[in-house]
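As you look at this complex, bear in mind that one protein chain is not there, while each of the others sits in place.
Entry: subunit A
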Amino acid sequence: MPEIKVTPLGAGQDVGRSCILVSIAGKNVMLDCGMHMGYNDDRRFPDFSYITQNGRLTDFLDCVIISHFHLDHCGALPYFSEMVGYDGPIYMTHPTKAICPILLEDYRKITVDKKGETNFFTSQMIKDCMKKVVAVHLHQTVQVDEELEIKAYYAGHVLGAAMFQIKVGCESVVYTGDYNMTPDRHLGAAWIDKCRPDLLISESTYATTIRDSKRCRERDFLKKVHETVERGGKVLIPVFALGRAQELCILLETFWERMNLKAPIYFSTGLTEKANHYYKLFITWTNQKIRKTFVQRNMFEFKHIKAFDRAFADNPGPMVVFATPGMLHAGQSLQIFRKWAGNEKNMVIMPGYCVQGTVGHKILSGQRKLEMEGRQILEVKMQVEYMSFSAHADAKGIMQLIRQAEPRNVLLVHGEAKKMEFLKQKIEQEFHVSCFMPANGETTTILTNPCIPVDISLGLLKRETAIGPLPDAKKPKLMHGTLLMKDNSFRLVSPEQALKELGLAEHQLRFTCRVHIQDPRKEHETVLRVYNHLKGILKDYSVQHLPDGSITVESILIQATAHSEDQGTKVLLVSWTYQDEELGSYLTSLLKKGLPQS
């Protein structure tokens, strides 16, 4: 039996360091190549030595596919391609290709310049790596080689995020990457057609959560910002540069526009500006509203949001500032936070999760006095709010995607083992498909039952379908023909043609059978009786009485002779060719029952 093998090198019962190896019909594909945010040692990258101990990766992998630009999905790419060595094609969507190097460069800067690590990939390596990237469009089928083809579907989540279908012959795998089934202010919802893959590899970050409607959260967020600004306070929103930041920008921008507000909104500069530029470019990847209105105005050309300057923080009056990084652990957001923390009119809104130990986590857990470096004590009087804006599919969303794609098997990655267990059980229960959740390094083997395409000539097909009732797509249909397996291809041809092609002479196979009948009459009378009997029963067939005393039913010949020993017993000789087997055997059984008494 053919099989599909899946081995997660990262993201197996875990979040971060997404990297999944798939072998399908002899092709090896690597899905994503991410880093782990929690580690600073070798564990941060996937263990590529699993693929091959010695020898080049290029020989073992047919292609690499990157689903989106988040570092836990593409962070190890330069290391993998330049330092470990991989020269094959890397596939990603256009926006991912554009934004990915910016993030990689930023990541490199923080690790090398700030933390002083050596033996890390360089800027040049990032550039070289990006040269190997092949960009794909949505719904474009890309032929990696003659047999392997891939196709991207829209996944929501972040700009340019895609789900990929990998297909070899009739076997296919869909890898979702991270996706979002509910639209947000700047992106649409993930969508896939009924492609019925053999295996669906899905993320499962929110395997055990069913989320509330997004609108309440948005409304709360806007209301809080609005109230603070009206009071004359300042709002600080620490964000990561890409993804949610753009959503919040759009949200505030449209709100400002609608409500005719005048307070300034600033966005701390840096890589955001570059990224915003790409958001402007890739309008087709955004949601309906932005796509429809961009003729009048590109929503990412912000009217109310301006670049931030350090000096603005001391300006009087209300303002809203987006600043990086998102967890308030360093950089501009922390500086602004220290300036504004003392005033109870101000507010800080944390739009995402904060790692333990960061200032963000401390203030969220209610700490009001913070010890800063240099033994300073910072008293936090400003309001602290938490708003979760996350763009992963929840349990219902995952189920919905499975329903849309109708896979034969499901494999869960990118989530916690305990939560996966629940979802796995649910999937098996409700869709009756088997579900897997391998750990890192564990290989799952899935047996497939691929269909084998066979060529058939149109003439033969038409001839065969003309027999019997109309063909029905849902039911298999029996056809007669000769299967020719030649030069790695299968063809169904008519027997005559097969003989001709193979240069064989035709042999006839004939069955003969003797049936004894007790009949004292003369031979020709017996024949006549048999003839009448058959004529009476086989109304749809042409039954003929030939002058030489034999009977033909279609092409079956029946002759009667008297038994050499017993004149009262007549011997009926029934002879038919192999093709008429069905009718022939029916006739003999009919005759064996004897003739009716007349």
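Here is the rule we use: a contact is a pair of C-beta atoms (placed from the backbone, for glycine too) under 8 Å apart; a residue touches a chain by one contact, two chains touch by 3 or more; residues count from 1.
In the analysis below, contacts and distances are computed from a predicted model.
Chemist: Among "Integrator complex subunit 4", "hydroxymethylglutaryl-CoA lyase", "Dynein axonemal intermediate chain 1" or "IBH1-like N-terminal domain-containing protein", find the name that the UniProt record gives to the complex chain excluded from display.
Modeler: "Integrator complex subunit 4"
Chemist: Would you indicate which residue among A:H94, A:R108 or A:R185 is in contact with the undisplayed chain?
Modeler: A:R185
Chemist: For the chain left off this view, which of A:E3, A:E147 or A:E257 is in contact with it?
Modeler: A:E257
Chemist: For the full complex, which residue in A:K396, A:K535 or A:H563 touches the chain that was left out?
Modeler: A:K396
Chemist: Which candidate, A:K426, A:R463, A:H533 or A:H563, sits in contact with the chain we can't see?
Modeler: Only one of A:K426, A:R463, A:H533 or A:H563 touches the chain omitted from view, namely A:K426.
Chemist: Of the residues A:K224, A:R463 or A:H563, which one touches the chain left out of the display?
Modeler: The one listed residue touching the chain not shown is A:K224.
Chemist: For subunit A, which residues touch the unseen chain?
Modeler: Counting over the whole complex, subunit A touches the hidden chain at residues 182-183, 185, 188-189, 191-194, 208-220, 222-224, 226, 254, 257-260, 287-289, 364-366, 383-387, 395-396, 399-400, 403-404, 419, 422, 425-426, 430, 470-474.
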